[in-house]
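The excerpt is restricted to a subset of chains, each kept in its original location.
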C-alpha cells in the first residue's frame, strides 16, 4: 500500500499522466513512509463524468511545467532577450533582489545590476517545486559566475531564486545570493 | 474530475489522512488546471492487502511534518538549546551559511556568527515543502532582526533557509540572507 487511483476525463497527454502519477506518489510518500516498491498509482479514464448537475466532456487544461518555465525565463534574462522574458510574466509581476527593494521593470533591475557587476551568469544546480493551493513555487539554486565592475572574474557564488508561478505565468521572483559577501569593497 | 481514491491499510491517524488528501489534491492540481471545486480525493481503508506474495498487516509509519520539524529546529537554535536542536539532525548533517563554507558543528557556526552580530532572531513568513523522491525539502523565508557587533539594531533583513529532511531528521541546511548587503562596513 498505498494504491492510488486517479480518475480523469480522457484527452490528457501521456506526459501529463506521467507527471501526475509521479507527483501523487511523491506527495503520498511525504506523509507516510511507504516504500517506493509498494507505492502504486494509476490513471483511469472515465467515459462520462457528471458533477454539480453537469456532464463535463473535457477537463481543465494541462499546466505547463513550472520548472521549465522558470528555467526558460532565467535563460532569456541571461541572454538579455527581455521581450521574450517579459512574455512569461503575469500582470503585476514583482521582483526582489538582494537589498530588498521591490522592482517591477527590467530597466530597474538592469540599473541595479550595473552598480554591481559587468556580466553575470547562472549555473543551475537544482529546481525544486512546491505544489500549492494558489500555484506552484519554484526554487532554483546554483552558483553565479561573472565579472566584477573592476574587471575581475568571480564564480561559484551561491544563489537561490524563488518564483511564484500560476496559470502558466510568473508572478513574482525573489533572489538571494552571496554576492555582497564576496564583492570587492570599494 | 479528477477523482482520486487512496487505498491504505487501516491504522493511520485522521491527521495523516487529512495531510494525504490535501497534498494529493495539490499535486494533481499542479499538473492540470482542475478547479478546487471539482477535485475530489478520498481515503479508502483496505481490510486486507497482499503485495509481493506477502500479506501486510501494517503500513509504513506516518512521517512527522517536515515544516514543523524545521520550525522546531530553528526555534531551538535561536534559544541556543543546542543539544535539543542536535537531536533533530541526521548523521552527516552539514550546514552552509553565507560565504559558502560547509560546517558540521554548531561550534563552527557560533564562531562564524560572532564575527557578524551579537544577537539575531528570525521572523518566519512562510514554510514551503517540496515532496521529493528522497525526502522533503523545506524552504523557510522571512526576515532577520538583531544587533550588530557595534551595538546598533537591525531588522527586516530578508533570509531564506533550505532544509533537507528525510526519515524525520534534518540532513542539510543552506542559508542565504541580505546581512552582508546591509551590514555596517568596518
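For clarity, chains are labelled A and B in written order, and residue numbers in each chain start from 1.
Operating definition for what follows: contacts are C-beta pairs under 8 Å (C-beta built on N, C-alpha and C of every residue); 3 or more make two chains touch, one makes a residue touch a chain.
Keep in mind that this is a model prediction, so the values were computed, not measured.
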{"item": "Given 2 visible subunits, total identical subunits the whole complex contains", "value": "6"}
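One rule holds for everything that comes next: only the chains that are shown with their structure count from here on.
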{"item": "Cα-centroid distance, subunit A relative to subunit B, in whole angstrom", "value": "18"}
{"item": "Sites on subunit B touched by subunit A in the complex", "value": "1-9, 12, 16, 19-20, 23-24, 26-38, 46, 49, 51-52, 56, 59-63, 66, 96, 98-100, 128-133, 136-137, 139, 141, 156-160, 162, 167, 174, 176-178, 180-182, 185"}
